[in-house]
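For this depiction, one protein chain was excluded, whereas all remaining protein chains were kept in their positions.
Coming up: subunit A.
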Amino acid sequence: MALAFDEFGRPFLILKEQEQKSRLRGIDAQKANISAGKAVSRILRTSLGPKGMDKMLQSPDGDVTVTNDGATILEQMDVDNQIAKLMVELSRSQDYEIGDGTTGVVVMAGSLLEQAEKLLERGIHPIRVAEGYEVASRIAVEHLERISQKFEFGPENIEPLVQTCMTTLSSKIVNRCKRDLAEIAVKAVLAVADLERRDVHLDLIKVEGKVGGKLEDTELVYGIVVDKDMSHPQMPKRIEDAKIAILTCPFEPPKPKTKHKVDIDTVEKFQTIRLQEQKYFDDMVQKCKDAGATLVICQWGFDDEANHLLMNRNLPAVRWVGGVELELIAIATGGRIVPRFQELTPEKLGKAGLVREKSFGTTKDRMLYIEQCANSRAVTIFIRGGNKMMIEETKRSIHDALCVARNLIRNNSIVYGGGSAEISCSIAVEAAADRHPGVEQYAIRGFADALDAIPMALAENSGLQPIETLSAVKSQQIKENNPFCGIDCNDAGTNDMREQDVFETLIGKQQQILLATQVVKMILKIDDVICPSDF
């Protein structure tokens, strides 16, 4: 490395302990970064599409995850390389923003990097490449807008939503019953959706899973399912027309937050404090009873005595309910969360038509169903499946489907899937490239080639000849001027995606292209990597 010397011939220290740090500069750094990014996208490439394969991941603690959700794979992969970490971030932000297409975005970024490498070898400056990509991505996003279609749906006509969710689910292991799951997801989203404001609060949908049974037993509960049982084994297991007191104060003696001591120095004081204690429990239960509650749901624990008093007064109770669940119950039943017994009034109680306990299998596991709530704006999707990994994967798949349904409610534009949108964009970008003066033209063309990577990967994973298929579809699109031709992954006999009902959301696709371009631009701008050597 070059050193600078002052007038006495002593070297300036620019980087501390320079020899011990590995450093990459210039084109080498870019090449290294690009190859790291490509390595990550290569891992995900085989997971793309309905015939994509899964990955099995073993965590540091030995737990096994089987998934083909891009975000999950990358998150659990324990990546060490900085650029690879950027790709992980990329997939995560797609997950947060859209919820679906996490694999596609990484594959897209990978192929953009691959094209960039070729351009760099030709001596084009990375910044020019980045600018070209920027222009191209704008063209592509605008083109997507043009080929997108709006569709109408309503609470009665959920079919289009179900179809779109099915496209999302078809690449997952749950595609065996994608129809059922898609319907569940759509109904759940519609139940909590605010169609006026076109907003969906996904927190109101709780996804619970329990091993056992089969995937087909998965159900949508218009209410809340809590993994708890009654605090006393002899309390009734079924309550109709329940009036629910939702409490965040324990059925225990008071614990003021300031430090205090109660000194007992005479027998009388001992007696009074004893009586007070008993009265205290009595009061607590009586207050609940007075308010007219027929079920108490509490965030904290119960003292043995209080527990029995509740039982004795015929007031079923559930203890140790988590904070999030408590909020959901409050929303669903229209009740208020009450932090103090004194503030318990009849109007603060929640109402539910039916509360019941359900037991599973041969173990003691029981769950509490709160159904027919006053305000059925909170729902639960209850997943069953053969093993733990299956449940986890189903949860992730349902989450994706929910996100898709939500995105559609927010913005009901769709583009057609199966790679058709990418191919159409690629044609549009290619055509625009020729009109663009300057070196960027090459970058824009590179972008068009990169867009081809997704349909290519789809075809490859489906066991088709990638290049042949892609060129056939592309020529068909141009010839028939039909932007809906895609890759026929399921061997359905037609490659018109309108007939196959393969949809994706417009914002999902746009986000994919924008996010991938952004990350690639960032990677291209790096020309120096300094990292501390191993020690």
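In the analysis below, contacts are C-beta pairs under 8 Å (C-beta built on N, C-alpha and C of every residue); 3 or more make two chains touch, one makes a residue touch a chain; residues count from 1.
Convention: contacts and distances are computed from a predicted model.
J.: Tell me the UniProt name of the left-out chain, picking from "CCT-beta", "Exosome complex component RRP40", "DNA 5'-3' helicase" or "Dynein, axonemal, intermediate chain 2b".
T.: So the chain that does not appear here would be "CCT-beta", according to UniProt.
J.: Which one, A:195, A:264 or A:492, makes contact with the chain that was left out?
T.: A:264
J.: Which one, A:180, A:208, A:227 or A:303, makes contact with the chain that was left out?
T.: Residue touching the chain left out of view: A:303.
J.: Using the definition of touch stated at the top, determine which of A:390, A:425 or A:470 touches the missing chain.
T.: The single option touching the absent chain is A:390.
J.: In terms of residues, what is the contact footprint of the unshown chain on subunit A?
T.: 24, 28, 31-32, 35-36, 39-40, 43, 46, 51, 53-62, 64, 66, 68, 73, 76-81, 84, 173, 176, 211-215, 232-234, 252-256, 259-267, 270-271, 273-274, 276-278, 280-281, 303-305, 307-309, 311-312, 359-365, 385-390, 463
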